[in-house]
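The structure follows.
A single protein chain has been omitted from the complex, and every remaining protein chain is retained in its original position.
Chain lettering (A, B, C, D and E) follows the sequence in which the chains are written, and residue indices restart at 1 in each chain.
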Amino acid sequence: MRANRLREIWAGGGAAVNGWLTIPHAFAAETMAHQGWDSLTVDIQHGVVDYQAAVNMMIAISTTDTVPVVRVPWLEPGILMKALDGGAYGIICPMVNSGADAERLVKLTHYPPLGTRSFGPIRGLLYGGPDYPEKANDTVVVFAMIETREGLDNLEDILRVPGLDAVYIGPSDLSLALGCKPTFDEVDKPAAEAIDYILAKAKEHGKVAGIHNGTPEFARKRIEKGFQFVTIASDARLMAAGAKQVLHTVRA
Amino acid sequence: MRANRLREIWAGGGAAVNGWLTIPHAFAAETMAHQGWDSLTVDIQHGVVDYQAAVNMMIAISTTDTVPVVRVPWLEPGILMKALDGGAYGIICPMVNSGADAERLVKLTHYPPLGTRSFGPIRGLLYGGPDYPEKANDTVVVFAMIETREGLDNLEDILRVPGLDAVYIGPSDLSLALGCKPTFDEVDKPAAEAIDYILAKAKEHGKVAGIHNGTPEFARKRIEKGFQFVTIASDARLMAAGAKQVLHTVRA
Amino acid sequence: MRANRLREIWAGGGAAVNGWLTIPHAFAAETMAHQGWDSLTVDIQHGVVDYQAAVNMMIAISTTDTVPVVRVPWLEPGILMKALDGGAYGIICPMVNSGADAERLVKLTHYPPLGTRSFGPIRGLLYGGPDYPEKANDTVVVFAMIETREGLDNLEDILRVPGLDAVYIGPSDLSLALGCKPTFDEVDKPAAEAIDYILAKAKEHGKVAGIHNGTPEFARKRIEKGFQFVTIASDARLMAAGAKQVLHTVRA
Amino acid sequence: MRANRLREIWAGGGAAVNGWLTIPHAFAAETMAHQGWDSLTVDIQHGVVDYQAAVNMMIAISTTDTVPVVRVPWLEPGILMKALDGGAYGIICPMVNSGADAERLVKLTHYPPLGTRSFGPIRGLLYGGPDYPEKANDTVVVFAMIETREGLDNLEDILRVPGLDAVYIGPSDLSLALGCKPTFDEVDKPAAEAIDYILAKAKEHGKVAGIHNGTPEFARKRIEKGFQFVTIASDARLMAAGAKQVLHTVRA
Amino acid sequence: MRANRLREIWAGGGAAVNGWLTIPHAFAAETMAHQGWDSLTVDIQHGVVDYQAAVNMMIAISTTDTVPVVRVPWLEPGILMKALDGGAYGIICPMVNSGADAERLVKLTHYPPLGTRSFGPIRGLLYGGPDYPEKANDTVVVFAMIETREGLDNLEDILRVPGLDAVYIGPSDLSLALGCKPTFDEVDKPAAEAIDYILAKAKEHGKVAGIHNGTPEFARKRIEKGFQFVTIASDARLMAAGAKQVLHTVRA
Partner (left out) sequence: MRANRLREIWAGGGAAVNGWLTIPHAFAAETMAHQGWDSLTVDIQHGVVDYQAAVNMMIAISTTDTVPVVRVPWLEPGILMKALDGGAYGIICPMVNSGADAERLVKLTHYPPLGTRSFGPIRGLLYGGPDYPEKANDTVVVFAMIETREGLDNLEDILRVPGLDAVYIGPSDLSLALGCKPTFDEVDKPAAEAIDYILAKAKEHGKVAGIHNGTPEFARKRIEKGFQFVTIASDARLMAAGAKQVLHTVRA
């Protein structure tokens, strides 16, 4: 089975730089994949991307060595398994709020005996290779998003779940949940402390910690602090920011 | 009929700033349209965009005041008329090499008696309004691309054709045609002279001159020289350049 | 943030006339949007429309002042949030049968502190404007469908839930649930009484009442009775009925 | 090979009632096909429909006995052959202005020895059956549109071309070409005379005459006059007209 | 209402041969439908097919007499009802593990009074006919997949549920669940015994038993044993196996 570069990077103690895809078209995804991201996450939760487009986007990413990851809209069996069957090598699942949620997530994303994932890795076989069935459990990585007060309270229960590889922080949602202003990077103090706490606990339990960032500069700081999976911007944001700057310059 | 902002800008002696769309999806087009471009050109010639996607993209542009323009792949009746029926308020036509080409272009893009455009402006009526049939001839703008030695030689014949509103220069193709290195902005001397010549002759004949640019800084120079329609970058280029910069910074 | 015309109409005591979209294409939606409906509802529950098409349809509606509404297939977190992130200014949710259902619906459709909606209003920002995050809770409207015996029994619990703006009645489903013949407009007596009861209770609790109708004549009667949101026909029904009539006339 | 109902109707001296499709989606086409039209024409010329959508629409029409017809954008080999390979049982070709045009049209739409149509009827075989290759030349029908002064002048040359089955009149375009107001049905006198002339000459040469109509009442008159193929309205027009009427009634 | 050929075959004691669709395009589905399968199952669970494509595929199947079946991704209300509204005449539901699951499945797929299916059979009316609402409950067939230890333990509770028509076995998933090697056809002994047990119990309770097979030869054996619904291969597998064989031969 094709190795998962995320695991390789993490095994070497490194951090993966992850891009974010919200434009539901293969050509946009292919263009992004050619820029050199370690992984690209197809966002089925908050982008305007649905599953059919996500498959085309994963195909496009597969023209390169970039690792295809999917953020699913919810801890729901149907889409979790479809994302994996479509060839995702990483899953980011929102709203994991308890040990029970984390266990459910692991069960749905792993084949027996570890889990109850149903068998039929249609595109997984193409992307991963013929030994996908035997090796998928040890290859695909699964992130639980910690983004609520409840998730914070149950963090250690979540981190104790075998088969969960990583946690992922969306600073905006975490801030909102803690009564802070929703933003990336320079969050309010309670959110900042929560982020530090999640990172520390993840390390303690031998899990990878990942986080969304607004700027590459801040992402570097996150890496220095110990985050091993940092997301920056998104396809549409990069395009819009570039356009804004062009228009500003030409009209100055 | 909805007025054509390009005509309004030109009537005031101003220059329109045009963006370029190569990602075949409405959401990408809508995101670009919200950044404030005067017009956006859906490139059916060199992007990976085909007509069906172009229609969705024009719909997306129509959520804003940005003017929808289409570059057709070739001086071919079918696609010229379909682009107009789909609601394009501007047409950029490649490879106009003679007065006869320019006349054919004008005929195909205008209703009788000026031309022979066939009647059926399905989406034009939605975008333009119920008086589209009477006013389309005076509203839509048509650009002829001058990009060959032959086109240069016949430039004045082309510019003399009534109903042609503007010429458009792709510096890369023009450079190639003149044996120069294909590039935007700082082109080789023969290409630079040809660009100046086209601009001067266009002004002489009362036509607008437009040009593709690599950077906003150069676009400003073009405007100062007298160009009234300047294109900068494209959706995919902005995204890719932004991604490259992010990755460079985070990995520095 | 762009105002919600539905709220404006209701604030003035008026009734909104709502169209219904079941053809999964932007051009059909745009054509409908240009006819002058106050709002158009993209039906992801019973049409053959899925999310990706729904986004394109909302883009098409956004070329006009008509308000985009989505009927989701079920009270399920993923699709509720994706519909909102895609720019819906109204949500119609089927099968709200208890106060707990209504509370869950409100939580999932509102940002903290009122609810737990996850943050990432990708297209909402384009359609609504940059202050969408602060104002979305007070701008978007949420309808609970009352269509079962259980929903009727718990009606007041449902209506008491803060943040719920309106109830919506599908006379067919309500009729079926009460053992009556499934139809619009002239429903059997038990269904008719239930409709009157829902309207009266909604008014008592300061909520808007909406209803599906078979004919414009009946919709007027509903408005006179106090309904402030009336749906008539659908894109496909209008087309089919028109075709039937044409064929009848030409073959008579 | 599946028989062509248009030929059967014409053989019996009857007139076929044809609907018109401009919404590029299979579900809209299927809904129209279930209303009982003799044939449905997918308009690739003036609708916003491109080939890929046209194939899906022909598949949808094929769920019924309605005959699938395609209007191509132009007398161009690529699209003519693709439309046929996609299963069209009728072709309407715009802008046939001379005997040479008509001969070219016939050549491109028929297999040797009658023509030069290239071999590969991928979907034609599914729709027509395994003997499609032998029988297609005698089954598919081909219409030439007469819509210019030149076409009128060369009408008899056009009608003399063997293999051409019918002529088709778009009253709007014909009116425009003759300097009249573009409209259906009650056209100006020169256009009316031209229509009568085309019908008379078609009959004289044993060809079917078809025409576009604005209303079913007028279509009946056309049938009484001798037209054997009458088109009325279109999917989008029926929908829009229905919506307008509903809104007028409910707001009256 | 159009009769369900599956019911007719079963009523005659026969077995239906079912094909499997995993390529999300109408043309592939139409090609398969023309080969003579009794039914074709659009797999929304493990293929890369999502709902919008599934609708187009069901339209394509409807050009023939082959019965359209859908395997949904999960026992989830939204997709179950959308599949039915899209015209499915059969539903295969994964992971039915208890009598309660089976009851829920029956409720969601049947109109009152038998169930709680919501009313709006948009495409069902086109495919089935105008009396779809009255007859759907007795026409559509519903399969419960037995694929876990728990499902086996509760088999009789499941089979006792009125309105459930059949059970379906995926030998791979069942094998995995029983700690056996995941495969079709020649499964390990515990899985083989479980399959025999399910078949015997289904017959005892008057339900149809269906099963997935790797080869047509094995499918025949299953029929001889009493299975009345046998699936063989899939569109993509047939294509891939054919390609492999061609390449092997040409390169031998």
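Going forward, a contact is a pair of C-beta atoms (placed from the backbone, for glycine too) under 8 Å apart; a residue touches a chain by one contact, two chains touch by 3 or more.
Computed from a predicted structure; not experimentally measured.
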Chains on display which the left-out chain touches in the complete complex
A, B, D, E
Which of B:18, B:52, B:116 or B:213 contacts the chain that the document leaves out
B:52
Among D:78, D:129 or D:179, single out the residue that touches the unshown chain.
D:78
Interface with the undisplayed chain - residues on subunit E:
17, 19, 22-25, 27-28, 31-32, 34-37, 48, 216-217, 219-220, 223, 230, 232-233, 235-236, 238-252
Hidden partner chain, residues of subunit A it touches
26-27, 30-31, 34, 55-56, 59-60, 62-63, 123, 126-127
Footprint of the hidden chain on subunit D, which residues?
50-52, 55, 76-79, 81-82, 85-86, 111-113, 116, 118-123, 133
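In the analysis below, only the chains that are shown with their structure count from here on.
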Give the chains in contact with both subunit B and subunit C, ordered by label.
A, D
Minimal path length between subunit B and subunit E through chains that touch?
2
Centre to centre, by mean C-alpha position, how many angstrom separate subunit A and subunit D?
52
Suppose each chain is reduced to the average of its Cα coordinates; what separation in Å results between subunit B and subunit D?
34
Out of subunit D, which residues touch more than one other chain, so two or more?
22, 24, 27, 31, 34, 48, 236
For the protein chains shown, what form does their contact graph take: line, ring, star, complete or other?
other
